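A single protein chain has been omitted from the complex, and every remaining protein chain is retained in its original position.
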Amino acid sequence: MPDAIDTTHPRPAAPADPDREFTVEERSQAQLVLRRFLQHRAAMVSLVVLVLLVLLAYVVGPLWRYDVGQITPDNSAPPSLAHPFGTDAVGKDQFAQVLGGTRTSLQVSVMVALLATFVGTLWGSIAGYFGGWVDTIMMRIADLVLTLPLIAVAAMLAHNLGGTWYLIGLVIAGLYWAYVSRVARGVVLSLREKEFIEAARALGASNTRIIVRHLVPNALGSILVNLTILVALAILLETALSYLGFGVQVPDTSLGLLVNEAQTALTTRPWLFYFPGLFIIIIALTINFIGDGLRDAFDPQQTKVRQ
Amino acid sequence: MLLYAVRRIVISIPILLVSSFIVFWLGTLSGNPLTPLLLRNPPPPQSVLDAEAARLHLDEPLVPRYLAWLGGVFRGDFGPSVIATQDIGEELATRFWVTMRLIIVAMIVALVLAVLVGVYTAVKQYSKSDYAATFIGFLFLAMPSFWLAILLKQGGIDFNTIVGDQVIYTIGASSIPPPDGLLARVADVAGHMVLPTIALALISYAAWSRFTRASMLETLNSDYVRLARAKGLPRRTVMFRHALRTALIPLTTVTALDMATILGGAVITETVFQWRGLGDFLIESIRQFDTYAVTSWLLISATIVIVLNLVADLLYGVLDPRIRYA
Partner (left out) sequence: MTDQQTGPEILRVSGLTVTFPSGDGPVRAVRGVDYTLHRGEVLGIVGESGSGKSVTSLAVMGLLPPTAQVEGTIRFDGVDLLAASEDELTRVRGERIAMIFQDPMTSLNPVYTVGYQIAEAVLAHRDVSKAAARERAIELLGTVRIPNPDQRVDSYPHELSGGMRQRVVIAIAMANDPDVIIADEPTTALDVTVQAQVMEALAAAQRATGAAMVLITHDLGVIAGQADRVMVMYAGKPVEVGGVEDIFYTPRMPYTLGLLGSLPRLDRPAERLTPIPGSPPSVVNMPPGCPFTPRCPLSSEVCREVEPELVGVEDAAGTSGDGHRAACHHSSQLAGAAAGEVFDAGGGEDLTGHGAAPADPTALTGEAGR
């Protein structure tokens, strides 16, 4: 385990053979990261599970014999070959509903992750790079967003905007960017002090060049890790909103909405409740493990825990 | 230290003020309070709409409306509710402690559990129990809080069915009417709190135990812990006096920062267990487009979070001498 050697000094790897030494030197950062990620067992298992789940939702879902919202003659049927996840009181096939809900929930959370990462990274990097009063004002704004219970604000805004999936995504992204901006600012602040940035600046590189050529590639690891974590956070917030009734609305469906509809029938039709919940957990869990693997791959020394 | 404290307190005041304006502005985005009237069939006459708009100060521009509302808040008047008979301030006051006792107890439970597990897994790093605790932590991080709460509620119902008696309460914050006698009343409230507390605590526990573990690992591997051992201090002394004491300092900040999330979690927990607390009030107010109620709710929660962060800041100053003089 890596920390076992931490007590000794870091020793540069230099094989006996000079040729080998050079090949080691030239192995790119990307290859190293990839290799470390592939060795992270939990992350690799999670990746496989998640890919299978996405295929299930987007490939098997549309080919499945029932559509979302389609009413079948069987009502309140327990899981069987015809209805793997059973049916509800009016005869809707829960398998089709769950796959449909998964698609909606995934779409919302991926949209949130991309949008919030873009805005938050930009916001945090500008604040961190320029510092001074720009930094103070920008980060105070982000902090103010963070003092509000996101689910309350999201519920409020989403209720007024209506239950379309991309509007829900917009609302959630409009709150989560503040988290990203904090992380991005931290990364930029630490990079700003690094020698290679100083060197680039001393050589007369422009701000834009320093940001594009030096800051962004070096911050990429943190950004990617946060992107994955955001997907998990967003899916939990979206399903909670839909559960409370402020998220995705019928005829669309979401995993949270399915749990909401199932909660009164937990004793009589438990399958309606367990399957959508299980799908939320699997998605959030695998994404968290992938994020963990990415973090280890990009920065094996870092032990900080996500917030 | 005194100077540090005064400075922190002074900084908090403008933050609270700006926060109250943002909250008010967000409130106006939550919808038109006249919506329920407009949806009525047959639609009410224009004169009724105008009267309602005037009562809710909707005919005034944003800034004067905000100033009038803020002035009212200082006098204990949180603005007119859509429901003409409802006093928002009174409603918030009665519900406040219902929610706070849930939050405070859940936070204590989560903190104690998180520190115990975090320290144990850090000391036993890479052991089977460490892996198990890590996996459980990840599981709770990935678990939707409403789903877990419903599951706990069902577990309580099943348990009661098996026992054949109402042992665990699954609905409400207390029995209506309350039982006679102080002791019986306390026991009744405690009985109602068990499941919601677990549901709320487990969500924060996951993040906090992971944080404690990482923080503890950092101090355990630090040079000063190694020097403390080299001095010949007994293992327990090193562990508590040097590693744990220092590792727990950043946890104060993390706990305070998570306050907003816990308040959000309480909204969900109260919905599932049908408590008439702050969370339930928020949900109802949003449904009825009661903007002053929603705004006042957000103001209360923002104040709680900002005050708690201030307390954490001051506590940090007491615990870490490096901050005091900074």
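Labels for the chains are A and B, by order of writing; each one numbers its residues from 1.
As a working rule, contacts are C-beta pairs under 8 Å (C-beta built on N, C-alpha and C of every residue); 3 or more make two chains touch, one makes a residue touch a chain.
Computed from a prediction, not measured in an experiment: that's the story for all the values here.
Colleague: Which of B:83, B:228, B:257 or B:314 sits in contact with the chain that's absent?
Modeller: B:228
Colleague: From the listed residues B:64, B:181 or B:321, report the one that touches the chain absent from this view.
Modeller: Of these options, the touching residue for the absent chain is B:321.
Colleague: Could you tell which one of B:83, B:113, B:249 or B:314 touches the chain left off the display?
Modeller: B:249
Colleague: Tell me where the left-out chain touches chain B, residue by residue.
Modeller: Against the missing chain, chain B presents residues 222-235, 237, 242, 245-246, 249, 319-322, 325.
Just so we're on the same page, only the chains that are shown with their structure count from here on.
Colleague: Quick one: report the Å distance separating chain A from chain B, using the average Cα coordinate of each chain.
Modeller: 24
Colleague: Would you tell me which residues of chain B are touching chain A in their complex?
Modeller: Where chain B meets chain A, its residues are 15, 18-19, 22-23, 26-27, 29-31, 125-126, 138-139, 141-147, 150-151, 154, 157, 207, 210-211, 213-214, 217-218, 221, 254, 257-258, 260-261, 263-265, 267-268, 271-272, 282-283, 286-287, 294, 297-298, 301-302, 305-306, 309.
Colleague: Quick one: which bits of chain A touch chain B in the complex? Just the residue numbers, please.
Modeller: It comes out as residues 1, 3, 6, 140, 143-144, 146-153, 155-157, 159-160, 232, 236, 239-240, 243-244, 246, 256, 259, 263, 266-267, 273, 277, 280-281, 283-285, 288-289, 292, 303-307.
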